[in-house]
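Removed: one protein chain of the complex. Kept in place: all other protein chains.
Now for chain A:
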Amino acid sequence: MLREAFPCLHQQVNGKDLVYFDNAATAMRPQVVIDAVNDYYCRHNANIHRGVHCLSGRATDLYEQARASLARLIHAPSPDNLIFVRGCTEAVNLVAQTFVRERLKPGDEILISHLEHHSNIVPWQILCQQTGAKLKVIPMNDRGELVLDELDTLMNERTKFMSVIHVSNALGTINPVKELIAKAHAKDIPVLVDGAQSTPHLKVDVQDLDCDFYTVSGHKMYGPTGSGVLYGKATHLEAMPPYHGGGEMISKVTFEETVYNKVPAKFEAGTPNIAGGIGLGAAAEFMLDVGLEAIAQREDHLKQYTEQALKTIPGLRILGEASQKSPVFSFLIDGIHPHDIGTIIDHHGVAIRTGHHCTMPIFQFFDVPGSCRASLAFYNTEHEVDILVESLNQAKAMFS
């Protein structure tokens, strides 16, 4: 039973069995990830890439093996295409400042979509303030799908970069990123894809997508918090200046000048989150062992079951009904504020997220302050969905 691999799932909250439906906020970690972090601290603890002693060698090997595991997970050509970062937020900021910034002049444009998480909006707004560039937005429709009719206008000679989310954390929409990338590349526009919500659920192939950059968040894909990787095409990474200066990212330092280390070390200044990186590698191996297609199939079934179950509740409205979506359900119930629903069903052991989910423009589109969001993972069960529905019906009864 895969579910048994996740120790934190097996507990009671408020006297009820925990039903964890807040996976889009952060996923649970399997024991193998917890063990990998623990083993590093208990058995291999040392700094990496710098000691001649045994432990340092072991720690370095484990860290670099993790990089290789992540390269396999997203089918990167080489582990050297991956830079360890704190998460997608840092990855987007890194690309904005080291790749895009020097390409921009006043009046140039950066293209994002209406479905972006704040972490793929704010770094670009900062960059626009720094350079005089403008932020343009691919619109969405009331099903929560991107409207691609005006792409030819939105992608023009002023467009210097596009950054789009692969899977919406708020609505679950799976965006047609391969098509978007092809269209952007036809106009020589490089593309970053925010993979925070796709990597835990879909088989991602960065070479097939042909994206220029791809971001991976560790804690969304069953790995440790504060871990993640940025994938970049080798030619870009070679040409980009460093993001942070410091130790590890250099090959020679004098007071007159510094020669930078080669990629990916050039972008990894300072002692990194070694335990986090090793744990993330264990998460990637875990997912590969389970099977990316098996995960996607299981979640597709759960998605259909949940959608049908939620639709049995009168007065419940699902926000975002894209034809392609992951098992994420944003919903509202007539007459009950999401915050109240969250509190009430927590008393039934059900953990969901309420609010704007760091995507305020999406809720401005729907003209509501926020929603309830149930986000599932492959280890969730149909029985848990039934408990969610029962608890929502009880919330309705309380407010009737």
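Just so it is clear, a contact is a pair of C-beta atoms (placed from the backbone, for glycine too) under 8 Å apart; a residue touches a chain by one contact, two chains touch by 3 or more; residues count from 1.
One rule holds for everything that comes next: contacts and distances are computed from a predicted model.
Trainee: Write down which listed name, "Substrate-binding protein", "Alkylhydroperoxidase family enzyme, contains CxxC motif", "Iron-sulfur cluster assembly scaffold protein" or "Electron transfer flavoprotein-ubiquinone oxidoreductase", is the UniProt protein name of the chain that is not shown.
Mentor: Hidden chain identified via UniProt as "Iron-sulfur cluster assembly scaffold protein".
Trainee: Could you tell me which of A:Leu237, A:Ile344 or A:Ile362 touches the chain that is not displayed?
Mentor: A:Ile344
Trainee: In terms of residues, what is the contact footprint of the unshown chain on chain A?
Mentor: Residues 336-340, 343-344, 347, 354-356, 360, 369-370, 398-399 of chain A touch the chain that is not shown.
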